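One structure below.
Of the protein chains in this complex, all but one are displayed in their positions.
== subunit A ==
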Amino acid sequence: MKLLIQAVLLAAVLGFLIVFVRGQHGARMRASKRLAFIAFLFLNAFAVLQPEATSWVAKHIFGVGRGADLLLYALIVAFVFAVLSLYLRLQSSEQRTTELVRTVAIRDAEILNRDRGLLPAPTLLAPTEPPA
């Protein structure tokens, strides 16, 4: 029975690793996250109504001593998942900020350095030469 909880937790760790390596945030990923969240809410409601049920599930299905222990394990897994997905989101957000800052900085610099006389005036806006 102890094997089952070990298998479940290891599978979760492996799942995170795959998610992390692939780093995809497609529509399917979002949908499955939302479905998992809804399932989590339903399980919450069930656990509130039937507190002994968590202990029963822990003991008879996962082979863990108490329901509270099972909750702790699940919480750790969920926490790691939350941290990883936040990390990925922060990274992509940083990349976007960088791109924005770079574009603004270069545009400003071209105006500034033109005013300092280091860059030629834009040729596109200059009036065409009068015919000889």
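Note that a residue touches a chain if its C-beta (ideal position, glycine included) is under 8 Å from a C-beta of that chain, and two chains touch if they have at least 3 such contacts; residues count from 1.
Keep this in mind: contacts and distances are computed from a predicted model.
Asker: Please identify the absent chain by the protein name in its UniProt record; candidates are "Protein ImuA", "Peptide ABC transporter ATP-binding protein", "Putative glycosyl transferase" or "LLM class flavin-dependent oxidoreductase".
Answerer: UniProt protein name of the non-displayed chain: "Putative glycosyl transferase".
Asker: Kindly state which of the options A:Ala12, A:Val57 or A:Leu88 is in contact with the chain not pictured.
Answerer: Only one of A:Ala12, A:Val57 or A:Leu88 touches the chain omitted from view, namely A:Leu88.
Asker: Among A:Ala36, A:Ile61, A:Ile76 or A:Ala109, which one touches the chain that has been omitted from the display?
Answerer: With A:Ala36, A:Ile61, A:Ile76 or A:Ala109 as choices, the missing chain is touched by A:Ala109.
Asker: Even though one chain is hidden, which residues of subunit A still touch it in the full complex?
Answerer: Within subunit A, the residues that touch the unshown chain are 20-21, 23, 88, 91, 94-95, 97-98, 101-102, 104-106, 108-110, 112-113, 116, 118-119.
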